[in-house]
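Apart from one protein chain that is not included, each protein chain of the complex appears where it belongs.
Chain naming follows the written order as A, B and C, and within any one chain the residues start at number 1.
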């Protein structure tokens, strides 16, 4: 296996009409990490991911495997091996699960392949179907899937896309406990070969699966380290609970 | 294969269409009605392109008149030059005061090969330029529709303003021959009909192949969530561009074939109103269904002829009502009714149903909650 | 297996069509059009059909509906009088929808499906140009009721409206006689105004008049402040107006707002008849000039009867106008020609046409056989506050039609 690239962010800043959403973030995610980004609403978590994936304009520096990402179009960043999901699962509802995955696998296809019909299922797609457990539902339109299944499908799409870095925005929001556990296991499995960054509000989920955590507050990195480090940080406690000195933030349902 | 399955098989559809077009229609219809059918088929060719660009790609091409016109004028210019004979000016130029010299941009159309190629390639090239600019800047949705309309209107105005070299409002009319064949001869008129029918089948087959290819699936994906496709590493601008250019080529071909069938091309076929009328057939029949779009276009044109023969005012009401009913209450068009009926009859999944987007067809693309604002441009 | 199908079907389709093309070759253009035969009209029953081809919808409906009405009036009169050659006339109406290709399509339908003996209608030159090849190919007759730009002579069209030397040239003669030395040309952007203005410029050059400007507005355009400014700045002695339809309304409102009036700078219009005066409003048109061959106020018992019959049939507030009168007259002229030829056959009707006369509301008119135009009297009118047009000058006698202006030296370079 080749050396995994890591993510290196320096002085990242995003402003909308006078409001600064991300205000000078420095962040390093080592190759093979399973990093959780937490923080209260409006901390700039999603905007950070938006900036990394080219969706919003930002200043500063974002390097992945030594390559500068800022300023490049979204689809180039995607081809550089960075994939993401959204808070609300966005799969192609009218296409089948298989078609969703096939499209995700095909960014590099030439015109000749594109203009022909799909004759067989590409090998990575078969593998991904197994990994995300949707092999049975391959011919169903994605629109009829349950919420959790859609989230898995999204993750599956990132797998076949063969990204090196996965940026997941609240992947377990709205899932049952069983589904959460399954998702967590899936993320662990994925993180063995790739780098994963997860935005999450669910603290129990974070505690169970995070390898490292960064806490964002008001557009800045407040604290960073292992789960235990972060929980022990008084600044984090203050942000989450006001002045109370509770030992750890309470688990909190995502909206 | 069972018999019912055979009947619903797409090949059977093409076969029976060919049978209808090449055998039944010429036998049953008078020369005049066959001529009308030829005209309808031209509109159906435009609808095939619209089905791809709008139904599959979500690009509301309200300016197809532009491409129809480019194709039509390219063909008509050559035919007028051929009618005039070598070295002579077309009749209208003499009449409206050209100075005896053929304008430089007419010259290449003296060559039949150039003209034939231009009927399709010229609209495609123009579409490629427009599309590249527009899609790169992420102009989409209604903005795209209004811009296409403005361009079609501008082209029509430009043609009208240059009477000495374009025939102005009259357009190019009184076309006598078609590559050496006399268009006055009913036999040749029939031949023109066959050419058009064959062109329709060929274009439909080509677009069907596109729709069922991986590209077709990708196009639906772009329609439903362009941003998501971009995050998968594709450039949606290029995906849309292909659909737009192919639709332009179909419209250009239709325009070119319209000229020998009807004997005239004029700015009246290019502006805003005809451009919208190109869309209505596809909308009524089912924008995302190829068969629906073709049959819809033919049916609407037929209704226009018949209704306007009997009650000219009623046609306008009817046309308005068609838009309202088809789009507000039946967004999948008649094709969605047929599909529902078929689904009700046989719960078993059909072989032909693995078409992307077949399920909800033209039901509106799911819109993220944040998109209650108009589709427009993004930063 | 279905995935292989497009290629399989496309191939036979292409082959089939290629075979069709090869097997079904008709006449080549260079062998002459001998195989193209005219369409024979149906004269077998005790009625004959005639086609009525006007726009009943779209922008031109405004004008063309009135023409349709007067054609029907003429047909009713003829039928009440026993018909033509003992056969009653049955009108078959079609809507051209203000769209030229539709005109061509409907003309084809009238000739080939309804097998009419003659067709009356069309208004714009563009619609006439669109149907001209249809009538020529089918060898069927069209009677065209509107003044037009000349330079045309189709063997299968009878032109019942004025050509340039019966409307535009007399108007210019009148302006010249009034001592007007400079004119400004305003027109809609289409065939008639552009061609008319070519004639006007040639006339002006030969007659020592100056053309101070020439402006065209797109059909349907309703923004005329710039043109009014230009006209005002040019300080011409008169304006020659060939605008069409809606544009006239906006133009005259702007003209009045700019402080321009008929005594200062009269406008001569050749497309504004009584119907248009009504929709623009006499408020804006008072004392402006028009040039036509007929006005509702034209003197004569025949016109009194025509106006009375028209109002009785269509309403008291409906004015009669030149194109309506020409359309009405054209039906009666056709009847006279058919009766002279004793046949509905277009070729025989054409042969009999020369010298056929009819006592029309505008006075006696005569068909000129060689050009298939009509001898008509030119009349300059002044628009009154009541919306009617009062004749202030006429040519005294019918003017011989000269569509190519061959009788005018200054026009030699025009065609």
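Note that in this section contacts are C-beta pairs under 8 Å (C-beta built on N, C-alpha and C of every residue); 3 or more make two chains touch, one makes a residue touch a chain.
One rule holds for everything that comes next: contacts and distances are computed from a predicted model.
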| item | value |
| --- | --- |
| Complex member absent from the view - protein name from UniProt, among "Sarcosine oxidase subunit delta", "NADH:ubiquinone oxidoreductase subunit L", "Cytochrome c7-like protein" or "Urea ABC transporter permease subunit UrtB" | "Urea ABC transporter permease subunit UrtB" |
| Identified contact with the non-displayed chain, of C:254, C:325 or C:345 | C:254 |
| Which of C:199, C:227, C:324 or C:338 contacts the chain that the document leaves out | C:227 |
| Which residue of A:47, A:85, A:161 or A:214 touches the chain not shown here | A:47 |
| For chain C, the residues touching the chain missing from this view | 57, 59, 61-62, 65, 189, 215-218, 220-223, 225-227, 229-230, 232-233, 246, 249-250, 253-254, 256-259, 275, 278-281, 283-284 |
| Missing-partner contacts on chain B, residue numbers | 58, 60, 62, 133-134, 137-139, 141-143, 145-147, 149-151, 153-154, 157-158, 160-161, 227, 272-273, 276, 279-280, 283, 313, 316-317, 319-324, 327-328, 331, 364, 367-379 |
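As a working rule, only the chains that are shown with their structure count from here on.
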| item | value |
| --- | --- |
| Separation of chain C from chain B in steps, with touching chains one step apart | 1 |
| Chain nearest the overall Cα centroid | B |
| Taking each chain's C-alpha mean as its centre, the one farthest from chain C | A |
| Distance between chain centroids, defined by C-alpha means - chain B, chain C (Å) | 34 |
| Separation of chain A from chain C, taking each centre as the mean of its C-alpha atoms, in whole Å | 72 |
| Centre distance in Å when chain A and chain B are each reduced to the mean of their C-alpha atoms | 43 |
| Where chain C touches two or more other chains at once, by residue number | 3 |
| Residues of chain B engaged with two or more neighbouring chains | 209, 212 |
| Residues on chain B engaged by chain C in the complex (per definition of touch) | 9-11, 14-15, 18, 22, 30-33, 35-36, 39, 94-97, 157, 160-161, 163, 168-171, 173-177, 180-182, 184-191, 194-195, 197-198, 201-202, 205-206, 208-209, 212, 262-264, 266, 268-269, 305, 308-309, 312-313, 315-316, 351-352 |
| Residues of chain C that touch chain B when the two form their complex | 2-3, 5-10, 12-14, 16-18, 20-21, 24-31, 33, 35-36, 56-57, 94-95, 97, 99-101, 104-105, 108-109, 112-113, 124-126, 129-130, 132-134, 137, 151, 189-191, 194-195, 198, 216, 218-219, 415 |
| In the complex, chain B residues that touch chain A | 209-210, 212-215, 217-218, 220-221, 224-225, 227-236, 354, 356-357, 359-360, 366, 368-369, 379 |
